[in-house]
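All protein chains but one are shown in place.
Per-chain numbering from 1; labels A and B assigned in written order.
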Amino acid sequence: MYTYDAFDRTLVNERVAEFRDQVARRLSGELTEDEFKPLRLMNGVYLQLHAYMLRIALPYGTLSSEQMRVLAHVARRYDRGYGHFTTRQNIQFNWIKLSEMPDVLADLASAELHAMQTSGNCVRNITSDQWAGAAPDEVEDPRIWAEVLRQHSTLHPEFLFLPRKFKIAITASAHDRAATKVHDIGLRLYRNEAGEAGFEVSVGGGLGRTPFIGKVIRPFLAKRDFLSYIEAILRVYNQYGRRDNIYKARIKILVHELGAERFAQEVEAEWRTIKDGALALDPAVVADVAARFCYPRYQPLTDDPPEVAALRRTDSRFAAWLANSVANHKVAGYAIVTLSLKPEGEPPGDATAEQMDAVADLADRFSFSEIRVGHEQNLVLPHVAQRDLPEIWRALDRNGLATPNVGLVSDIIACPGLDYCSLANTRSIPVAQELTRRFRNPDLARDLGRLHINISGCINACGHHHVGHIGILGVEKNGEEFYQITLGGRADERAQLGELLGPAVPYAQVADVIEDIVAAYLELRERPDELFIDTVARVGIEPFKERVYAVH
Amino acid sequence: MPFIKAGRRVEDSFVRVRDDAPIPDEFPTLVSAERFLAASDEFADRGAPVGVIWPNNRNISELAPYLDRLALVALVFPTFRDGRAYSQARLLRERYGFRGEVRATGEVLRDQFLFLARAGFDAFEIKKESDAAAFAAALRRYSVVYQPAADQRASAFRRRFTEGVQHSDSTRTETVA
Partner (left out) sequence: MTSPLQQKLKITGPVVITANRLADGVVVYRGARDDWTTQIGEAAVATTAPAASELLAAAVAEDVLVVGPYVAPVALDPNGRSQPGNLRERIRVDGPTFDLPGHFGS
């Protein structure tokens, strides 16, 4: 992972000083809330139902054990002992006082953490594949490019007051674990026929009120042009994105209204005039950033060591966890371990300070001090020697981090919803909790296979419900909580939006309906290994509709 | 209202002239875009400097052919959250090479001074007295910038090579002034 140099540290410290001054001027009344709100948003400070919420950036989902300990410290010292990992690889704390925010940011800065641009109408945290640098199917580490772009977009004077928020994601694997197709800019690093590595650039993806899948506007962008081309996109958006209506202000609306081809032409015209200027990327600049990425000194190990084989035979719980939560690493003898933050009955994506400390310790001992956060709100230890898996599993199990449900029906992605968020119409966490109880049986969950449920408490879609295999969207009807169900969404390289199943159902019936949908799948699937999403693709939603709405 | 140009608080020498009023010859005048474009040839012959107020929802490229007869381009922030003029300012400086005054008008507040300066603004019609007093301090808020802009400050990317501050094992306490 990236380590700061003196420039990075200085900038973060200066940012803390600036925000301390801004908070003081707000508390004294020198700044009105209107003047202060965009400033605090650019430091990740939201006002929610009960309190302020602080969203801390975990750049491209990577953090060190030391950083995780500082997050645990923040949870204990300033909050209520826990934090929430988000669908954009950030962490949120829900109870911090505004008056203490500068101190929190100072503590974070000492560990090279910050909350810059995690909200506001600016370029947000650039997200990536949580398996970057470890996945076998990766072209190169996309996080190097995410870091180059993070720096370029940080306090970029031209783009801090965009029409609306701007989200960028980057992947370097054929299998897209970063949901790039539903981002304002999606970047896919790949090799062309000539063997050259470059980027496929998509724009205009996004969820919310008007969801869109991103459109490719440039099939191959050379590395040299990485910054200048993105600058051109941002400049076109800054000038022509709508400012009259916040629901039509994202770049996806501009791309839709102009058409992808015309939009691409506008970008090209702008880009042609700047591509050979100061933003032409010298490979030495990229190499310099890459040099500050630390990679593990792997030992020469072999796959499937005897410790693992033995325990797998004798301990069915270990075997279940191994089969579910451990993935292949690009280096022989190593593994990528996912830590489920979705235990039965708990709010999805939350971790206590104790759990954070436990993960930090395990990272130090077993993962070269490196931890990842995925957009599905789970954690990852990316570089674990396979022979250490038994010991890691026991420790994770003790800490409630070894539920073998990664990617399964009870691995639910949910936004905070009405229990926390002032934008929400309905609650989402209790719906998720009930679903984890209904599907607690690990044999059933395993039999159902990969099945992504996404829950959003309002149309802003922070739970990414549009791209869930089963999507659940809370709506308000006559003061009561109702939920719309969609089927067939996908967030990966075959991204598509889910289809509405039928009329919204009341809160008390949601779990029953999901059980009916799952029962329908079991009935309709061609064979046990046909995934839910593939059954939906094959038979459409009508058969599901019939079964669900016949009963209700 | 307070006016700052080239980092110092001064009297604004430009006079805003309404669309229906005659243009005086003796002092610098600031006119609307419509008026200027309708009679740009006339303005070329004026003795005194001419400035135009260019709206933020109009392409700055339309003004490009006339920049040689303008001493001032005033750009507009209807609210400080509307950031279109940042792009307009950068284009004026970096694409069209405009060397006259680029002025920020509208809702111009202290926490944006540095970004405005980096984008190429060198004059500011400032809403609040207290902000004007803090102008110099605001520009010094950040000693490190990551990206090139209109102000020619060296980006961190460039400084890493010219100043040799790099390496992942450097001491944790070092910072640059």
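Rule of thumb we're sticking to: contacts are C-beta pairs under 8 Å (C-beta built on N, C-alpha and C of every residue); 3 or more make two chains touch, one makes a residue touch a chain.
Computed from a predicted structure; not experimentally measured.
One chain is not depicted; across the entire complex it touches A.
Checked against the hidden chain, the listed residues A:L155, A:V203, A:I429 or A:I533 yield one contact partner: A:I429.
When the whole complex is considered, the residue among A:G81, A:P136, A:P503 or A:G540 that touches the unshown chain is A:G81. Touch with the chain that is not drawn comes from one residue among A:L27, A:A174, A:A310 or A:A508, which is A:L27. Contact between chain A and the unshown chain involves residues 26-29, 32-33, 47-52, 80-82, 95-99, 346-347, 350-354, 418-420, 422-427, 429-430, 433, 458, 476, 479, 481.
The rule is simple: only the chains that are shown with their structure count from here on.
Centre to centre, using the average C-alpha position, chain A and chain B are separated by 37 Å.
Touching chain B in their complex are the following residues of chain A: 3, 5-11, 13-15, 17-18, 22, 30, 35, 38-39, 121, 151-162, 235, 238-239, 243, 273, 277-279, 284-285, 288, 291-292, 294.
Chain contact summary for the complex, chain B toward chain A: residues 57, 59, 80-84, 86-88, 90, 94-95, 109, 111-112, 114-116, 118-119, 130, 141-149, 155-157, 159-161, 165-168, 170, 172, 174-176.
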